[in-house]
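The full complex has more chains than appear here; those shown keep their coordinates.
Labels run A and B following the written order; every chain starts at residue 1.
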């Protein structure tokens, strides 16, 4: 279990995806040690670090060189990363060369979500799973609609988490921002 | 309608109670222009400013002189306050002298909630309403149990609000911390 607080952060890179969301993604992914995972938009490496511990191979992509750098640092910090390849490129380009994907996570797509999902759909194997995290309302709708167009039966779960700060005078709940998790399976 | 952003804030005083919560409190209070309202723990005056606009008379109490000061400034800023009395004292003391209360709001009680509710119960008139806001889990339980002990039929509503930030690339939802509103009516 990785603690949100233990991740190296960066002012310019969003993340890490919070604990509860990482937990739900891991669960939904049904990851095994044989799986090939891509993390498109790896940010600070929140998702990459989790899958590095559980998957066979992780390929993490981000357009932002600083995201690649922070992800690399977090992997090192947690003693992970032997099975991780970091690619500093646009997902819509890098994903084209990654075949036979078991699990595709899209944590960032920068207005290219449809294009990225087209490529993932091509390169996902027959037991493959797609997981998209969305913090924008627009992304939720776009992800659902594109997945439907591609013939999937997408599911969406929205999660509102608050964490207690245990004070002397009682427990104060502090909210995280809502995140949607959109998932689909090849069928 | 008062905008959260328009309130004068202070590092040392919690508040203002956010828009959605103020709206729900106003609605539940059934305030009319004849009502005598007390706001125990007025903080920055979020609640006081709202009731000043709608009630006959508002008496706002806070142990913290800075809270009284900020509340006073916000009333001035919004052109309100002619019908407001500010008392810099502990609610458990000040409330004793306030009789025939129509609406009692408790926004802060500093471990004296039970005592404060005892006094409010004494001084609430026969059509009176009690509204407690709770940010601590403990306060929720304490409020409910004390109101039950006093013979009320308390209700509790927990509210999780997120507000959109309309960006070029889409709408990002930002959460407020959860707040519980506990209410009871004389009967």
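Here is the rule we go by: a contact is a pair of C-beta atoms (placed from the backbone, for glycine too) under 8 Å apart; a residue touches a chain by one contact, two chains touch by 3 or more.
A quick note: this is a predicted structure, and the numbers were derived from the prediction, not measured.
Q: Please report the number of identical subunits in the complete assembly described by this file, where 2 are shown.
A: Of the complex's copies, 2 are shown; altogether there are 4.
Heads up, the rule we're going with is that only the chains that are shown with their structure count from here on.
Q: Where the CA atoms of chain A average out and where those of chain B average out, how many Å apart are those spots?
A: So the centroids are 41 Å from each other.
Q: Which residues of chain A touch chain B once you look at their complex with the stated criterion?
A: Within the complex, chain A touches chain B at residues 110-111, 135-139, 160, 162, 164, 167, 169-178.
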